[in-house]
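Working notes for the structure below.
Every protein chain but one is kept in place in this view of the complex.
Naming follows writing order (A, B and C), and every chain is counted from residue 1.
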């Protein structure tokens, strides 16, 4: 499932393990705020199970859970009562450990899916329908049969305080457990249903774009620090710098999770297209006057909710932000990113290994001169692990053209996905190209952090969002997998 | 479709024609605010059709609309572009007259429904699936096939300013047109799909309960005046009285329609169970001290959005409000309504006509003494049209026991609905009984307005919400159609 | 004191009796909200007097009040305790009738003024001071001696909920009582001190300018209806029209009275300088597109708080609003008023009576032709009372040049005030000329309301605020009493 996320945004695509406090964080708060809030949903009849079941959900307790679920689904006592039972189940879930949660998901996955008989009956009716009216009726019948009991159960949570966040984190738990325990078609089906439910709830039309400033609640800013997945926020001072008068930060929010950013982007307002990330993040630099800027650089986009993996917000976010910035700063002429190239090193390694890629003779010769090593590709790969060669210009300047060309090759490489469509092999490139951007410029010594050096030998790339080309680029890429890029890039290739 | 509304709330159930400014109101604003807002969604390519098509949508313009819909569905240019096209279509729709709108719905109803071939293929695959993984996959395939193109089109509107309100009003238009032009299975299917879409969006879990006071924006209060459907708000002073310190008004709102109440309830905090509506609405009465009240009387519940007919909020609203009031006024002991009996007169007339109901001898004799008329039922029915007999105690006191008994008979009468379930014949009774209330008391000379006299000879009823009985009452009514009522009512019957 | 208000703004200057619900309104609310709020200020020792004194404050109860005041001023028990006593006194005051209030003011006026001995001692010390340090100290001593005990008492109210509004209304009561009971130097001194206190608190620097729209709370809009003093707001629909998209309404608010406008102005955005008030107020006119307007017409300015008479906000309000409008609508080129001429008829009457003004021969002849009456001025004056001559063009067109010339004469007439400064005789003219405006145009048949015809035979005037001239105009008027006006006006004169 992680691949859903990988395909859509750079956040989870950078190859490192991002901080993962989401679900756990929720559980911690769960023990305090949510449990308190949900305790308020008292049923007028029946005993609660929360507090009375063991953390690993042994068979006896699983039976209690099943009974509670059945009562909820029977909706005896009306909808308010059903929600009270859901709150009880939610509090019970929060108290479970990993084994308990696995057993809970297993219960949902096997015993509360859509009814097979009803589905086959509906399918038969649908095939048998002759006139329009009957055909419409059978569709309605089929739509109904397709809603599994577990979905009716989970939907109850949207009416509880923090209930939507609970479901988002529940899906994150499910994906994490799937990752550890191996794939199972039943779990996959459950995950798919959760994904479709959350996709409909988190339709981008329902989201609110908010600018985040240093005036925002500390409790919200704290989450940016945790959720930032591209360039780690090292301190509150680092964060304050990213919210300075020559910066902008925007996030999408959902009305049911008003204090939880879904995705956020950090923008620097600069003169000319930025080519170095450490300069942008340097807190000691004074703020520039944003009124004099001609370029907006999107230097970080992070998905904040693991449980929303596969739900795509990034495209809309960038375009809404471009539109906001254009209104505030009519002088802005260029909208571009300064992006990592997370897959470069891994791809090169595999490509060299499998012989898909070879160095040109002149390149090999240059490296040979630097190093007596018999295999220049091994030398090249080793550079990604070292920290000093980039500052040694006698080496760096010779390596530069070689790596730049290899990187262009990588950037323009496409693969074919499960649906048979061509797409860029680099996940970040795929994200921006899908949005209609083009590859504008490679930047040497652009990210000197350890991560930057390891992933891409310090290289970064600018993707350019030119409003007049976005629709065409998008169509060409989506259709034929065409990767648009600037002339200079083409020349390098 | 109107019956959906009738079944669920008293608002549309009172037999009069409520004010219907919703859709029209929207169109009026449409010509100003919405058109302006949506003009902002500029496409980078392609010409807009809004402004270039005739109001009755002749064939030539219908072709333009079709072309625009196709472009939108093809999603060329990405999702932002798709929304821009939707905005254009929306502006075009707003400009249509009734004929134009009929033709627009006809286009959607016939040419953009779910694909029959895809559905039958999915049905076949579903039936053929053997293992769990395949079965899950075929469900996913079927879910996809069930989403008609028109739904993908209409969903685009949720991202536009006022777009959700647009869809709600669009459905109101569709139902109105259906009412006038007669039922058509294709139109019904379209309506059903819109209903299901709006049901999922307006799930009660996403709604916000807000108290409405005299501090609320005038633009919102103005809507209460328009939307009130039970006891007409005659002036701003009348409204102010209903928001006084011994009153409460609560409404549900949806995040995408923050200034549009969906349903609202008016509550009076009084001592003892209120038995007269004019007293409650008398502006000259000083406000009582709410701290001394022991009873909360729900004296008006109105659905505000015709386009959400069939989406049920009332049950949740009443229970949330009971919970709010209990927190604010722990002294409250009784929660009850003072409700109209909208169907009494019409039902009596039919029942007498068809011989389903006859007067007892003593009753007939009593009436005979008052009136030499040979048919006492005709005399009774005539009273509903007259205004003076209620103030003439020599008549009223003799008629009173007769009408009270007839009314009890009516209140306890059940019918069987399309699904074979027994339900109360009175729509308001059905609403409150479904929520778990019981019939507590009939009130004589309770509504002396013309409407009150015509519908129910001035009778009103209190439905009692006793928290400890709600679940049981709900189950007994939903299950066996059992109508719970107070002992005094039973004695009358 | 009323003259302070009269001199400064057109609101009280129009010669009619404006609605006066302020003080009374406060007392009404006082019996509910304020009394409740202030009851919360419980003293830990000592019994409250509120509730225990008679409404006309007989001697025995006056002694109780005096004792309570003394305790408050002694500030035993600390400042919080002092405020609790003030709250008690405030509640007692609210319960007084007019006689009681007169006796309360009398008590403050005579027994709680600044101490004469301390003042003369401070005066002696001040005169005796030789070195700078001593001189500074004696100033401090004098400043202290000048603060009468009653001011220390009244200042306690600023910390109570609605306490500042209480003081404002208290001063309104004081002025009203002075008006009825005749002037008294002691009452005048008390009023002067209250004026100075309120002036410092309501310094324009502390005020907040807010735009008022139809989205404002009904409880606020209701106050506009009550406070409007120039052109009566006849209904909520009339009000809504004045807040339409081609209108603007701005008010000043004080942080301690967040729901009470101090002064408000109504503006119409139009093409060309408006010449007719009924057209502006016509609810049936559709809203114009404000983006196409080139002129902002200030057609009503009303002071809302009688108790702030003499505290001047109007100048700042107009200039702040001009600045807001300029920012929102850069296309606006002209800022002008459409103002009443409230004193025209009364001035003409007196001037004719006293022989200060005579008609020219040709004018008298014209009138003679219309009317055999021997005295043309009596004929002229009678027209102000009649309603039909303005619609009879055979008369109106002959009278027009005569009244226009007389009006110009009036507009340019100056008087000398108590300070020996020249000022325009018309109060509204004085207000706008003081602000730096110039008289731009007289408008015939501009206000056809009964009030407009009676005061000024339907004439109205445009005052023009030209930003580049405001400072110069202001200085010339303030200095030499020069009345600037447009060339056309000069020609008429």
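General remarks:
Everything below uses one rule, namely that a contact is a pair of C-beta atoms (placed from the backbone, for glycine too) under 8 Å apart; a residue touches a chain by one contact, two chains touch by 3 or more.
Because the structure is predicted, anything quoted here is derived from the model rather than measured.
Although it is not drawn here, the omitted chain touches the following shown chains in the complete assembly: A, C. One of C:52, C:67 or C:120 touches the chain omitted from the figure, and that residue is C:120. When the omitted chain is restored, the residue from C:37, C:54, C:146 or C:425 that touches it is C:146. From the options A:197, A:216 or A:370, the residue with contact to the unseen chain in the full assembly is A:216. Contact between chain A and the absent chain runs through residues 32, 214-219, 221, 236, 240, 245.
As for the chain not pictured, it touches chain C at residues 44-45, 76-81, 83, 113-114, 116, 119-120, 122-124, 126-127, 131-133, 135-136, 139-140, 142-143, 146, 155-160, 163, 185-186, 188-189, 192, 196, 200, 203-206, 255-256, 315-316, 319, 435-436, 467-468, 470-472, 474-475.
The definition used in the following text is that only the chains that are shown with their structure count from here on.
The chain with its CA mean position farthest from that of chain A is C. Geometrically, the chain at the heart of the complex, using CA-atom means, is B. Inter-chain centre distance (chain B to chain C, centres taken as mean C-alpha positions): 50 Å.
Spacing of chain A relative to chain C, judged by their CA centroids, is 61 angstrom.
Chain geometry summary: the mean Cα position of chain A and that of chain B are 41 Å apart.
Among the residues of chain A, none is in touch with two or more other chains.
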